[in-house]
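Pasting in a structure now, in structure tokens, and then I'll have a few things to ask.
Only one protein chain is missing from this complex, and each of the others stays in its spot.
We call the chains A and B, going by the order they appear; numbering starts again at 1 in every chain.
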Amino acid sequence: MKASELASVLGGSLEGEDVELVACGGLEEARPGDLSFCKDPKHVRLVESTKASAVLLPRDWSHGAPCSIIRVDDPNHACMAAAKMFAPPEPVRAPGVHPSAIVDPSAKLGEGVHVGPFTVIEKGAVIADGAVIEAQVFIGEGCRVGRHTHIYPQVTLREGTIVGADCIIHCGVRLGGDGYGFNNGRREDGSVFIEKIPQLGIVEIGDGVEIGSNTTVDRARIGRTYIGPMTKIDSLVQIGHNVKVKGYSGLIAQSGIAGSTEIGYGCLIWAQAGISGHIKIADGVQVGPQAGVPQTLDGSVKYVIGAPAESMKEFGARMLLPKMVAKLKAEVKELKAQMAAVEGAK
Amino acid sequence: MKASELASVLGGSLEGEDVELVACGGLEEARPGDLSFCKDPKHVRLVESTKASAVLLPRDWSHGAPCSIIRVDDPNHACMAAAKMFAPPEPVRAPGVHPSAIVDPSAKLGEGVHVGPFTVIEKGAVIADGAVIEAQVFIGEGCRVGRHTHIYPQVTLREGTIVGADCIIHCGVRLGGDGYGFNNGRREDGSVFIEKIPQLGIVEIGDGVEIGSNTTVDRARIGRTYIGPMTKIDSLVQIGHNVKVKGYSGLIAQSGIAGSTEIGYGCLIWAQAGISGHIKIADGVQVGPQAGVPQTLDGSVKYVIGAPAESMKEFGARMLLPKMVAKLKAEVKELKAQMAAVEGAK
Partner (left out) sequence: MKASELASVLGGSLEGEDVELVACGGLEEARPGDLSFCKDPKHVRLVESTKASAVLLPRDWSHGAPCSIIRVDDPNHACMAAAKMFAPPEPVRAPGVHPSAIVDPSAKLGEGVHVGPFTVIEKGAVIADGAVIEAQVFIGEGCRVGRHTHIYPQVTLREGTIVGADCIIHCGVRLGGDGYGFNNGRREDGSVFIEKIPQLGIVEIGDGVEIGSNTTVDRARIGRTYIGPMTKIDSLVQIGHNVKVKGYSGLIAQSGIAGSTEIGYGCLIWAQAGISGHIKIADGVQVGPQAGVPQTLDGSVKYVIGAPAESMKEFGARMLLPKMVAKLKAEVKELKAQMAAVEGAK
């Protein structure tokens, strides 16, 4: 898209060459062909060194730029608008079942459902109106997928999985895999046995949930593993069997929740954090990145960090230990010298 | 299923409304339509507040319940039996190759093998009697899959991978991907090079192994990456090239084992733990959650925790440091005051 065309759409004015623009990018990451933006003169140096071909600037910008300038009222806002124009067009997933898909005759598909190539939908599954099931998806027996839910390629839903309405399930997500459960011990003859505990429950996902790429949610031992409404899960997260996430929570990348744990409403579990099994995290609690939570958090502390997790105050004190110990060491040395003097004086 | 019908099957007696029941659930997580259970009067409060439609209770329960009651001899046992009835029926994977599957003519399929839709089995692969290969699986050239092994949808076995008998391989597992290995340095002209080291070995999985969703096991540089019999691996675990897990061990979710490390018999590697490469973990050792093990554990300590991993006693002492330092600080302050007094008295 020509810079002039873009300026016109954005209600801005172009200064400099009418360059061809193909993408948006931050001032530092931008390359020739990119449009960048700057709102605040304090970033003038980044503007001066940008490799963008054009930059969106405020109307009253007085510092110039090493490329074409498009002056607008609000550079941030204009950049988002431009980004939408540069974005790869969202693929149209028109209603209909691709001829290569294998849909069991007993499965029920609502109005306007899209089913992509090489997708398998097994018997008794129910796909509600407007749902999009992309290519190479596996939907097992008796699964239910809610209205307008979007399932990206190569997702698997094992038998009995329930997904609510308006969910987004990204590539490679695994719902309903067996939970990890084994009985083991020794037989009378001394030999060891390890026996699988049947995982008889299901996974149930509430409305408005988003689940990131390659995340796994295990089916319950009995009953259900439950991800409540509006929960937003990032990539590569692991949710154990019988976990209950009440809803409106965020679980960031590579975090893990062990079996039978309950996460309250409005919690935020940061990246790579781990939460033990059979405990509860109270509503609104945040668990910091890489934290390890071994026991129930009752909400008296709103943010925990460290492994085992503690309050920011406790964690901060722990971080300061080397300094405190060094100071104590010096003080003790001084005291010993004084003591020697006192004793020598006797 | 009607509560009366369930009571009859379980040899119990129904009190209250003959409700329709659809699932099992713990007292706290149960919803209308659910059957719950309680064995011990100490949980009477949970019974009183449950939202289950019926609850399994001991014959001599005297506290009532806010819903229908089914009295049985052993509520836990009865609940497991009920759970099996509520469980989504296990899909039948009848012997036969789905017409959409692509099986190379040189591949050998045993008696009673099931091959699901859109599965690819390449040349020279051998699938033993009774194995189930579900939909959308990829089995590369020369792979071998043992008797009665069950491979769930969307698993990939790269060329040469060997899987034993009676294994369960969950959705999205990747066996035989290249190990991570590069040579790098500078050429005579000063330029940097990074060169791939060919990964010429294979992955070999013993009998009775279970591998959780989206777990990855890398092929050996030379020889084999080996997962010994009865090892149970959870979801999202990473096993590096040339790792040897002797057998009868558990590797919990999101743990990682770096290249060429050996895990002994009967070990338990807890969630998110990381084990360095080229070391050994002795038989029976447990590595705690999020622990980091930088060197060989010879078995003199049976449980390690922390990063770098240490014994529970050492870890406990470390956790107590802030308290100990605060106490020392007060004592030193007191000593300094006393010293000042002593010196002042001179």
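Assume contacts are C-beta pairs under 8 Å (C-beta built on N, C-alpha and C of every residue); 3 or more make two chains touch, one makes a residue touch a chain.
Here the structure is a predicted model, which is why all the values come from computation and not from measurement.
Screening A:Gly16, A:Pro153 or A:Pro294 for touch with the missing chain picks out A:Pro153.
Checked against the full complex, the one of B:Gly140, B:Gly164 or B:Gly266 touching the unshown chain is B:Gly140.
One chain of the complex is left out; on chain A, the residues touching it are 23-26, 28-30, 34, 79-80, 83-84, 86-91, 100, 116-118, 134-136, 152-154, 168, 170-172, 208, 210, 212-214, 230, 232, 234-236, 248, 250, 252-254, 266, 271-272, 289-290, 307, 319, 321-322, 325, 328-329, 332, 335-336, 339, 342-343, 346. Take chain B: the residues that touch the chain left off the picture are 102, 118, 120, 122, 136, 138, 140-142, 154, 156, 158-160, 172, 174, 177-178, 180, 182, 192, 194, 196, 198, 200-202, 214, 216, 218, 221-224, 226, 236, 238, 240, 242, 244, 254, 256, 258, 260, 262, 272, 274, 276, 290, 292, 294, 307-308, 314, 317-318, 321, 324-325, 328, 331-332, 335, 338-339, 342, 345.
Basically, only the chains that are shown with their structure count from here on.
Mean C-alpha positions place chain A and chain B at a centre distance of 21 Å.
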